[in-house]
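Below is one structure, written out as structure tokens, with a few remarks after it.
Missing here: one protein chain of the complex. Every other protein chain is in place.
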Amino acid sequence: MLEFLISLLIVTGAGFAFIGSLGLARLKDFYTRLHGPTKATTLGVGCLLIASALYFSLIGQSISLHEVLVTLFLFMTAPVSAHMLAKAALHLRLDSLAKPPEFPLSGHSVQRQDSAKL
Amino acid sequence: MITIAVMIALTLMTLAVALSFWRLLRGPSLPDRILALDTLYINTLALLILLGIHLGSALYFEAALLIAVMGFVGTVAACKYLLRGDIIE
């Protein structure tokens, strides 16, 4: 039963990660491409890591939980890097399928305190 | 059953790495390439975890953790460079 769950998690996780990369290769402009890797790939790798934690708890003597650490880290960093990339793209004024925003783009004083997330 | 699942997943992840590598070569803009690198390192991390399950060794976890940390720092540094033309101010 647990083996079935692990297999399911592995295949779904890899499937999601693959779909994320497919979005990266397939979509038409930078801002839409950003969506695939930030969401699908993060959840996909999260699934794989949970499967790994279950697997090593199953075959080892003790419960293995340190994969949770990488999962948490990925879920915290993926949106931050997506935000940074989008900011860089807006700064460079990349072509976009969507109408570019009328947003106060001047001034670099946007200081998000990412370190204060815990 | 897990062996078959790992085989399927390894194939999918290899394809995913190939796709992000294609985007890395193709561009067209710098943020696209950084995004491709970002995806590439997350996919590599997944491949390492799968390899760890396949070989039954928990040693690969440390490598995965390091890739996660270094990859994030690299992405942020590259974005900072695009935003301000400098990394350390």
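By letter and in written order, the chains are A and B; residue numbering begins at 1 in each of them.
One rule holds for everything that comes next: a residue touches a chain if its C-beta (ideal position, glycine included) is under 8 Å from a C-beta of that chain, and two chains touch if they have at least 3 such contacts.
By definition in this document, contacts and distances are computed from a predicted model.
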Check: Per UniProt, what's the omitted chain called: "Imidazole glycerol phosphate synthase subunit HisH", "Cation antiporter", "FAD-dependent oxidoreductase" or "Carbohydrate ABC transporter substrate-binding protein, CUT1 family"?
Finding: "Cation antiporter"
Next item on the list: Can you list, in ascending order, the chain A residues touching the missing chain?
Entry: 16, 19-20, 22-23, 26-29, 31-32, 34-36, 38-40, 42-43, 62, 64-66, 68-69, 75-76, 78-80, 82-83, 86-87, 89-90, 96-101, 103-105, 107, 109-110, 112-118
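Convention: only the chains that are shown with their structure count from here on.
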Checklist line | Interchain centroid distance [CA atoms averaged], chain A/chain B, Å | finding: 11
Next item on the list: In the complex, go through chain A and note every residue touching chain B.
Entry: 3-4, 6-8, 10-11, 13-15, 17-18, 20-22, 24-25, 30, 33-34, 36-37, 41-42, 44-45, 48-49, 51-52, 55-56, 59-60, 64, 66-67, 69-70, 73-74, 77-78, 80-81, 84-85, 87-89, 91-92, 94, 108
Notebook entry, point to check: In their complex, what parts of chain B are in touch with chain A?
Noted result: 1-2, 4-6, 8-10, 12-13, 15-17, 19-20, 22-23, 29-32, 34-36, 38-39, 42-43, 45-46, 49-50, 52-53, 56, 58, 61, 64-65, 68-69, 72, 75-76, 79-80, 82-84
